[in-house]
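Worksheet: the structure to be examined is printed underneath.
Some chains omitted; the rest stay in position.
Naming follows writing order (A and B), and every chain is counted from residue 1.
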Amino acid sequence: MVVDSAFAVVNAVGLVAFALVGAMKGIRAGFDPFGVVVVGLVTAFGGGTTRDILVDRIPLSVQTASNLSYGLLGVVLAVGLALVISDPDRHPATQFADAAGLGAFAATGSIVATDAGLSAFGVVAIATINAVGGGALTDLLLDRSPFVLLEDIYAIPAVLGGMSYVAVTGLGLRGATVACVAVTVGTRLLAVSRGWDLPPMKELLA
Amino acid sequence: MVVDSAFAVVNAVGLVAFALVGAMKGIRAGFDPFGVVVVGLVTAFGGGTTRDILVDRIPLSVQTASNLSYGLLGVVLAVGLALVISDPDRHPATQFADAAGLGAFAATGSIVATDAGLSAFGVVAIATINAVGGGALTDLLLDRSPFVLLEDIYAIPAVLGGMSYVAVTGLGLRGATVACVAVTVGTRLLAVSRGWDLPPMKELLA
């Protein structure tokens, strides 16, 4: 098991942020309170659980209850935010939380995959899956195509974050976790604020 | 591998019950005979396979053919029931089979997670995932939001069943499996018969 203070901090941030984003989606979809909690927790824990399955260990999410409190905190924050903000699902606060969760989970994925002895490729792959997995699973539960396939610059920031982690670690420098979070969150927020977009492949082929 | 006679019995009951429920969904969805068998088997084996992946072992479902016969028995029962009953998908027999499967798999999940050395939290988490996982996977295959998110009191009985298992085991008493099944099936049937329901979160916030 990873016992690393950087891991503990980014993991907590990611869980709160993604639980908030997921709970918002559940509220918008018209679920009852129980469903909102489930959607929030699936968004928060889906990516990390997939990561732990891929690196072949018992997921943290079923090993300890302590992480659960971070997920529930995110759900509570979402309910509070939904009370004071109209259209909270698209509010900048929600978009910022989503970018923060993406960066945090790209970092925890990089840390766990490095710890498991994977290659540079494997570290980037796990970072990306960890970052986008929870949201993709939530979209499947909500019976729609995962956001990551439709939103153009969503997985790419996580790929770049994982590569930053590998580069900083490979150069023997400190601060790989910070670099990963900064690159992921920075490119994601840039893409959102600039409205970066790619045309459908079909159009390019026509 | 768990070799426990209580496990063997509840596992067989759960497989027959959930295969019946799943096959009913497949018949209703208009699948051909092969699709009905697949949907029945996914419902029966989905939860336990997820459980075994989470506790990091090769799933029972791919280790031995003997369980397959229970799944096929459930599918045959569903076809028989569909011949003699109109609207079999909502018939009390189907709802009872669903509650029985929920209870049986909450119990097998509790047994396997305890066996794998998980904490009390992990046991309840695995019990719940084992109980609701097969049905949720089936709903994804049928291209709709999982029942567990829309039906209010469906996962909660499994949570209570897992907690009963932990409590009885923790007190050093016998009968944890029976307690888990009884609490899960009892609360689920109560919720169905009383029509217990929660309002959408959106309404509570408005």
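As a working rule, a residue touches a chain if its C-beta (ideal position, glycine included) is under 8 Å from a C-beta of that chain, and two chains touch if they have at least 3 such contacts.
This is a predicted model, so every value here is computed, not measured.
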Subunit number of the complete homomer, 2 shown here: 3
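Assume only the chains that are shown with their structure count from here on.
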Distance between chain centroids, defined by C-alpha means - chain A, chain B (Å): 29
Sites on chain B touched by chain A in the complex: 53-56, 113, 116, 118-122, 125-126, 129, 136, 140, 143-146, 148-150, 152, 155-156, 197-202, 204-205
Footprint of chain B on chain A - complex, ascending: 26-28, 30-36, 38-39, 49, 53, 56-59, 61-65, 68, 79, 82-83, 140-143
